[in-house]
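Excluded from the complex is one protein chain; the other protein chains are retained at their positions.
Read from first to last, the chains carry the letters A, B and C; within each, the first residue is number 1.
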């Protein structure tokens, strides 16, 4: 019983510190590194790669909207092709920096509003999947459980890791409770550990209203910018270990093979109002 | 007698148009594409790659400072390592986008103030050269004639193409006349053509005060954002052709081999006042 | 029969040129000046103020989203309060710069996606109106005809100038045809002039499907970044003059007085998905 514990990291830039990557990265098995658009900068990308390298943690790209003021958490309506290229751009930047350390970018996890929009909107999800595939078709797409992303990833022939959140409660449709609501973030390590154990044991999400939503769960995400991130990671790791789960790199997970008949759908304009 | 005619292109972004790439790119043999920091954006990078592809023009990266308001023309004092990673970041982004068109990034030409600082400052020049080498050690470094860049490129073991400017007059030390002076840009196609012919024929720069500065000249640069860029490119091409020069991709130039004994110098802090 | 011809200007920044303000501003009676968020920069704001001053043209603020890559044309979902403060910020910056020339900011016209969102969304419209009122309650709110903006402006007790577009066709609900459609911009000066005359003569918008939408029309807007802006302005001015309309500063228009009983509605969270 394996699961890949991942976190969003590398979100500091210049002298501004976001999160505690030195403490968090040793606790996870996959680091999703910000790529300079919503947060992070080239020097921070290298530093984060170095921390991951030091602890034997796999790295991935964490592309977001080009919106530092909003930390990538404000939905921006873009044409799908613009999103596609924006994603490839960020992955490429990280790939080149990672290569200087003989590291390979292994996965991609969209950030913030881009992730949320891709969750619900098939055009955005497809754009993200294409942007990933263009950078490297062997990249694993970390895609929210029960989202348009998993479908888009499979349609593009990518390996998809179904992702659930350690620190976020769910709505009945399998989407995270929006940050515009109260209690949208789980900050109590004990609550998080129970939440995680229930999800991975039953391979299902559980919404606040009690709805049970069956789904494969390959990877668990912790938001690295939350002040409670390190404590949640420790509690989650321990709870997983005690209950017989191993936290492993995504490469050691047996992901469902993409459908051989996957076909790219025709490009559609995003409804931009 | 070959020379590679290059231009800075892809400096539009969103709906903002800078330069006339559709008209200029067919006239050159190497396109240096802005990478989103001083200008350009991921979609524009793809569009520019597509234009180059259509006309059989080689592509390179044109990394600059992260300063859209200043169009990368304002000197920013950064630590050399920050510059190094900033350069690698931008090249990597372009490499990933170019790969979607089966195109390879063949050269790197720093932009604006980064280029000017690297001209004079050995630490900046070395940082740029390292950033290039980290992305791909086969990249050709387009380096200003008579600059610290050519030395740094050779010291890092890169292939260096000595570059002179079609549209810029020179000072006696072989540096371009600063844009903070009047008449810092040559806008008359006839003047540009004569300026170019004299330089490539004699393999020397000629300063405004008459100083003759011998140097290899492998490539000639036109600034694509100048309104006169297309006219200068036409005049230059014709003048070169009539006088027996061929405008060729940099790969067809015989560049001096980097010194076998090139040694990276120890890293030095940039004097940042 | 008076009308105020306005244009979006000051959208250049650094060495990047957007529009032809020198030619356009003399043709209009109110200049809406970009404030550095979607375009423009402090120096360009001063230069634009100076051009307006030279030609006796009234000035206003043209606040937009903080999104240079998107030129403020990409919808960004923000909390209404964040929009309110973003609007006040930009107006304040322009007020301070205008004061150095003894000029007063007289009106506010939201830009691009902010304008489009405020057209339809009452919360965004109210946030914009509040942001304007906070900066100076005597500012005239240039608000799209048939929009939530006119209502919000009146509810906040602002003077509202109903605005129609010289260069944009309309849908049956009185909204501009989206730029994501073809033919969303009128570029033929003759078509624009006829479009304008019909609107101001009948005090109504006319949708592409023939729908006639009665509305006061106090001011006419030309997008200054369109290459055809100057020609449209000339044609419009002439057509208005020949047909007995005078292009006057908004201060000379008799705008409907805001309702005395205007009451601020309680703040509501923006639905951010």
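A few comments on the model shown:
Here is the rule we use: a residue touches a chain if its C-beta (ideal position, glycine included) is under 8 Å from a C-beta of that chain, and two chains touch if they have at least 3 such contacts.
Source: prediction; values computed, not measured.
Of A:16, A:184, A:242 or A:256, it is A:16 that touches the chain left out of the display. Checked against the hidden chain, the listed residues A:23, A:68 or A:103 yield one contact partner: A:68. From the options B:77, B:201 or B:238, the residue with contact to the unseen chain in the full assembly is B:77.
Along chain B, the points of touch with the absent chain fall at residues 66-67, 69-70, 74-79, 113, 116-117, 120, 178, 180, 269, 272-273.
Mapped onto chain A, the footprint of the missing chain covers residues 13-16, 18, 39, 41, 68-71, 73, 225.
Chain C meets the missing chain through residues 36, 42-43, 45-46, 81-82, 85-86, 88-97, 99-100, 134-135.
The rule we apply is simple: only the chains that are shown with their structure count from here on.
Rounded to a whole number, the gap between the C-alpha centres of chain A and chain B is 37 angstrom. Across the assembly, chain A contributes no residue in contact with two or more other chains.
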